[in-house]
Every structure is written in C-alpha cells, then in structure tokens.
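The complex appears here without one of its protein chains, the remainder shown in place.
Presenting subunit A:
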Amino acid sequence: MNSYVPILFMLGLGFAFAALSVFTSLVVGPKRYNRAKLEAYECGIQPTPQAAGGGRVPIKYYLTAMLFIIFDIESVFLYPFAVAFNKLGLFALVEMVLFILTVFIAYAYVWRRGGLEWD
C-alpha cells in the first residue's frame, strides 16, 4: 500500500466537509438584498475605491517573502544533514558548520543593509 494515499483521504474528507458546510449555509441561509450590505466594510464610511484595483502593496512584504524563500530553503537543506548525521560522521559536522556559516554571512549582509528593519 502506498503510504501517501491516506493523506489524500484526509485531504478529501477536509475538503468535502468544508464544501458541504458552505453549500448548506448557502441553501439554508436567508437572502435579503441590500446594496449597502454588499459594499466593502469600512466602519460605515464610503469605502475607498483603491483596494479593488489591487492597490499598491508596501515593498516590505515582497522583501519578507524573498528572505523567507532564502532562509526557509536553508533550513530545509539542513534536514538531510541532520537525518543522515550518524552515517556521515565528521564530514557531516564540518559540512553543516560551513553551510551555516555561509548562510550567516548572507544574513549579516541583509541585516547590515537594513533588510530586516520593518520601519
């Protein structure tokens, strides 16, 4: 038996439950049309038109996403080292430290250039 198949069972069950609940509430729930109700919520004032056109997003979020990709991949690269640690011996230790050191240089650079500042 393929051990990955039951994960799909879980996925299917979760999705079926979510879809069924949403569908049921669409059928059971009331529908009373009101134009104001369908407007974007902004504390009772006229909603700003800008968000709908995909208003501009601060660069900080892109920066965070980029840094996430770099450092998350780094931490994932550490997993094989860690799992095969007892088989690789001293080699694994030296490699791991060298790898972390290299990434740490990049990290120090990003910090120095203000990539980690939020404001």
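Note that in this section contacts are C-beta pairs under 8 Å (C-beta built on N, C-alpha and C of every residue); 3 or more make two chains touch, one makes a residue touch a chain; residues count from 1.
In this text, contacts and distances are computed from a predicted model.
Novice: One chain is missing here; what is its name in UniProt, given the choices "Lipoprotein", "Molybdopterin cofactor-binding domain-containing protein", "NADH-quinone oxidoreductase subunit H" or "Carbohydrate ABC transporter permease"?
Specialist: From the listed options "Lipoprotein", "Molybdopterin cofactor-binding domain-containing protein", "NADH-quinone oxidoreductase subunit H" or "Carbohydrate ABC transporter permease", the omitted chain resolves to "NADH-quinone oxidoreductase subunit H".
Novice: Touching residues of subunit A against the unshown chain: what are they?
Specialist: Within subunit A, the residues touching the omitted chain are 1, 3-7, 9-11, 13-15, 17-19, 21-22, 24-26, 28-32, 37-43, 47-48, 50-52, 54-55, 57-58, 60-61, 64-65, 67-68, 71-72, 75-76, 78-79, 82-86, 89-90, 92-93, 96-97, 100, 103-104, 107, 111, 116, 118-119.
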